[in-house]
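As you look at this complex, bear in mind that one protein chain is not there, while each of the others sits in place.
Let's look at chain A:
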Amino acid sequence: MPELGRNLRYVAAALRVSVLAALEYRVGFWTEAVLGVIWSLAGAAPLVVALEHRPDIAGWTPWEVVLLSGFYLIFAGAFGALIEPPLFETMNHIRRGTLDYVLLRPVDSLLACMVSAFQPWRSLEMLAGAALVVVAALRLELRPGPEQLAMLAGALACGFTALYALGVLALSLSFRAMQLQNLAFLMESSIELARWPISVFRGPLKAVFTFVIPFAVMTSYPAQALLGRLDLGAAVGALVTAAALAGLARVGWARGVKNYTSASS
């Protein structure tokens, strides 16, 4: 498939450009990478406060919460490094009418937009998250078997798909009205909720955060998979949610691009 090869080469080239640009501004290592990790950890203050007053948070012991926080860092870092920058870049293109230049490229339009910018320094947060997961897993003396690791991989894949799909949906809405460009900020601030175990939420909010804006799939499910507490029903639910969101995002994007009128037309 020559098309796939071309798309992959395009992604590699876009990544290389972003990395080179980031290496030019090495001060970004301090302002974005290090401070980003510090503040993401500081954002766990409410969890620490809750554990000061309670032995566990909705059934999650302190080290299990650390495990959860590791997965949170991975997803928050992925959002900051890979998803938020292209969202802002593309929204800028839409606003200024310069999206034409991106749409003209000989690759898939959505792909071209979603790799239009990266913040490589922010990916350090993902590494810190992975380290936190390993430390917590060692502390909890987890010995995940192949079945649990498969569940983990599945949950992570579903979580990333869902996060990307939500980003694309926000982007598709911004075609409709320039005013909706701050949806990316709304996403950024609500991702904070993924820090908490899904079992804290009750009733309709629990359903929303499991199936509509599936923060549970991003952080709670991977942690539960490692702990051997993720049942098959939930895993299938995650798969269906991620697939549905991805489909919706694809349709939303197609309609968005169709409605797009460049600056002069």
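Following the convention adopted for this analysis, a residue touches a chain if its C-beta (ideal position, glycine included) is under 8 Å from a C-beta of that chain, and two chains touch if they have at least 3 such contacts; residues count from 1.
The rule we apply is simple: contacts and distances are computed from a predicted model.
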| item | value |
| --- | --- |
| Absent chain [UniProt protein name; select from "Cytochrome c oxidase subunit 2", "Beta-ketoacyl synthase-like protein", "Mg-protoporphyrin IX chelatase" or "ABC transporter, inner membrane subunit"] | "ABC transporter, inner membrane subunit" |
| Candidates A:19, A:50, A:127 or A:248 - the one touching the absent chain | A:50 |
| Candidates A:8, A:35 or A:103 - the one touching the absent chain | A:35 |
| Where the missing chain touches chain A, by residue | 31, 35, 39, 42-43, 45-46, 49-50, 52-54, 57-58, 177, 179-183, 185-186, 189-190, 192-193, 196, 200-202, 205 |
